[in-house]
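Some chains omitted; the rest stay in position.
Going by the order they are written in, the chains are A and B; count residues from 1 in each one.
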């Protein structure tokens, strides 16, 4: 961490700051420029809250050199974390695909989609039981009944199930019933929820918030890891920009960045990113080519009558074709698709 | 709502869509262009989820004409809602100021700040007990002890208290203890929390999410209102853009838009918007001039040693000066500052 101070600052003030830093566990080195006075901190600065220093009126800027995250940092754990869910692996060269409808709508629907995506090679089943919707008048999901149907689909197909948890009071049910707990984009900085899922040992699928920086995504994962749970899969699902043709702007450059900065696996959700079914396949292939460890794809047997996000869901037959193409790229990229 | 369809669509498909619309309670009118085929919906479309229509592969676009919100819409309630908290009013020409530290740090701190902001004319006291922080290693607030200290400060000064609720399981305590429940920017689309506070009759201070559109903010308020609680104050606190000199980019143009679209009062938080103490005063004056119904300002007796966000807090003496200037503009703007 580097502290840039106004250059007219007097000795006393500098000594006060140095003392404060020493109390926080860091030694300081000085660089005196023509217009500024700089303190470089030596020591573990990852746990220092920069706002404690910026609040000093003599401080011009505080610059992080060391990343503010520790447990998710590849610097301290160079080897890829592999998250294994019933043999489906993410990271370390493994590439798995989560597929299923936006929301669970009924028994026939979820079971038939589950069978179909399984036969095309998906390793896990997704399906929303509790749905975060912009409007209170939109379908909010089937709730616990949806959860029961997901369990039936798992029993029928053997596919582990992934579904979104929106509120801490449901956590026990989720730990018992689901295989991967999804934290949605809107809850990426719902810190109470992060701490709660951090206390479980369930794999967590953590989606990037729609205006979260890559660093903030990693800090959200740090919340979970620092609470004790190290089974985390990150997910890029598009960010909000000025461009409105697509629902969000997929940030595929985030993938190589995350792979460099962290040991955690990272997957891509091309369905939410674009919001348009005909873009799912090209974006899925690009995600594989850019280095992602997996995908989460919305598949629906009858998109035109889906209760949620039908415009971004592909049909099972198209999913099947896409998986064939992905396997070809996987071969070139040396990714293992089971 | 207008549905734009591909022009090569056949009669049957159009009839299917028309039938679907009729089931949703709307009649349709057709406009046939050279390259497109358009259906205009007649009826109450505010409760129709557009994704149910967009999912049809023959549909090119769905365009909202009517706003998707109803209860917050000025169209259906032209008169300003006035939220009154112990005589401090927001809306309908009234302008009130909420002031206090970012977080409660101790008894002396909160009481001395409360006394001081009261004497300068603040009508309500703010102070965080539970703090949403990007890093798990930063100060997370004093929790329930902080809540107790806020109550002491209220007892001492008579100022109603405003503090942030982060999790539904604390809601009973908050309803009993605080005067205004704040929903923070990161939780603006924590829909479970919105529904919960919607069931209470406490005034709610709803902050705009950092990448929420104005419409999404109004839809979040619609969640609360449709659950039964009509006491809502909206708050602009800066949005995330490419500009990084300021912590966020304050969107003051949102104020006239919200005043036009909704009857709810809207205030501005210049402290979080800029993240820099020396910008609080100019932004506060601009907020008044642009038509806001109040302010929420961070004031700290010793910003340099604040445990949180000291760089954006102003000292009591500066707050005092600012209030004097605001009163002068209030006079010109015909705003009533008690």
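Going forward, contacts are C-beta pairs under 8 Å (C-beta built on N, C-alpha and C of every residue); 3 or more make two chains touch, one makes a residue touch a chain.
None of these values were measured; they are calculated from a predicted model.
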item	value
Copy count of the single sequence across the entire complex, 2 present	4
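Following the convention adopted for this analysis, only the chains that are shown with their structure count from here on.
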item	value
Cα-centroid distance, subunit A relative to subunit B, in whole angstrom	26
Contact set on subunit A toward subunit B in their complex	46-47, 49, 51-52, 54-57, 68-69, 132-139, 166-169, 186-187, 189-193, 195, 210-211, 216, 219, 222-223, 226-227, 240, 303-311, 313
